[in-house]
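All protein chains but one are shown in place.
Up next, chain A:
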Amino acid sequence: MNRDKLIFEKSVPGAVGFSLPDLDVPPEEIEKLVPPELIRSDLNLPELSELDVVRHFTRLSQKNVSVDTHFYPLGSCTMKYNPKVNEEAANLPGFTGIHPLQDEKEIQGILALLYDFERSLCSIFGYEAFTLQPAAGAHGELTALMMIKEYHRSRGKGARSKVIIPDSSHGTNPASVAIVGYEPVVIRSNGRGNIDVAALKSALGTDTAALMLTNPNTLGLFDEHILEVAELVHKAGGLLYYDGANANANLGICRPADLGFDVAHFNLHKTFSTPHGGGGPGAGPVGVNKKLVPFLPTPRIVKKGKKYKFSSNVSPKSIGRVHPFHGNINVIIKAYAYIRSLGGEGLKKASEQAVENANYMMNRLKEYYWLPYDRPCQHEFVLSAKWQKEKYGVKALDIAKRLIDYGFHPPTIYFPLIVEESLMIEPTESESRATIDEFCDAMISIAKECEVSPELVKNAPQTTPVKRLDEAKAARELNLRWLQEPLK
């Protein structure tokens, strides 16, 4: 295996990265200064010069694949391009130097920003109010479901225990449902990728608490019967929940509240270009219509005259806090910067561009890969490697690995689950025609390789320091600790 040495393997006994002046005070034994139970001699930290350390980490950083270096067809799910002005804004000392326990009088600026951000979200999505507390999309789902549960409880009309979810949904939906103590009920999608209305009708009942829907769904398709779906759910006494994972397709075009969704969460990294991935903090604000306002988490930011303050006494029905302090504010500042720099027209244009890019790619590629739902898509589309698998034994995984050799990050594969050998492609609004064409050319070239030299694709990648990984072994025997061989 052609890999760089670990920093431990580069260690040279006695090498140091510092030079200290001569000691000008009497030396003290460490044993006299530190309790013995805190003294360790087993750390085996690597010993290197400053330059060796700089080279090691710079080289490692150059192996990164990131949206700043490569096209990422994973799209907004993982991370779309983060405009640098967002970072500039979030790094202003007026934001970085404040503390959540400071007096409200001293942090009027950030309170004004949060208040204005909430009003912006209300205007973009059509809701009455938002909570900015949830720390990520799945946390937003949980917060919304807790509110839905309190709403039904407060009405006291019999037990509602079931939440209906289409089979194209994100896995977090049934997980959040189970955590609040509801039972998820999965219904199938029809041949056009919509909710099967007949299946919905038979699943609805007096026990229905809500329907959770992503729209456009994970196939990148807008539900063609959404108004009928909303009416059916409301007639049964249930609420409509909008999973805003794909809201970036519809900014300024249609608003979930107007479609009948009572409550919705939005992922700021997907819709508003904040950083994501690598475990960094996220934000999943939840918007509600009038019915659910009394259940919003507290404290809420209220405006009295020209002053902003936190209020915990807005409603006795509130579900209370869902986050320490007021949410991941640094992320919110970046989303606010994106909204303010694009403006209403700019946000609409971003959605239109994302949808156009996806449709252009889908139409270039559908001759070469099976397109199971062949109708105009929104911001993403799902191809299948079914033809390649049946004819040449090449799977979606192989095609994804081969893309690495062409200099592209692979797209999402094997999701959504309702498409076999699926390849889900989302270009986002930021990519140029030239980049999109290069990616399509690579996909077409790989489709040809599957015909003439399938082994090449099955053994990809060839150009990386580490070749095809044994994923079963990596999952079962995850071993991330380096242990020094005993000295001989």
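The rule is simple: a residue touches a chain if its C-beta (ideal position, glycine included) is under 8 Å from a C-beta of that chain, and two chains touch if they have at least 3 such contacts; residues count from 1.
FYI, contacts and distances are computed from a predicted model.
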Name under which UniProt lists the unshown chain, selected from "Glycine cleavage system H protein", "NADH-quinone oxidoreductase", "Ig-like SoxY domain-containing protein" or "Na+/H+ antiporter subunit C": "Glycine cleavage system H protein"
Of A:L20, A:L101 or A:A472, the residue in touch with the unshown chain: A:A472
Options A:A129, A:V185, A:V229 or A:L397, residue touching the unrepresented chain: A:L397
Residues in chain A touching the chain absent from view: 397, 414, 417, 420, 471-472, 475-476
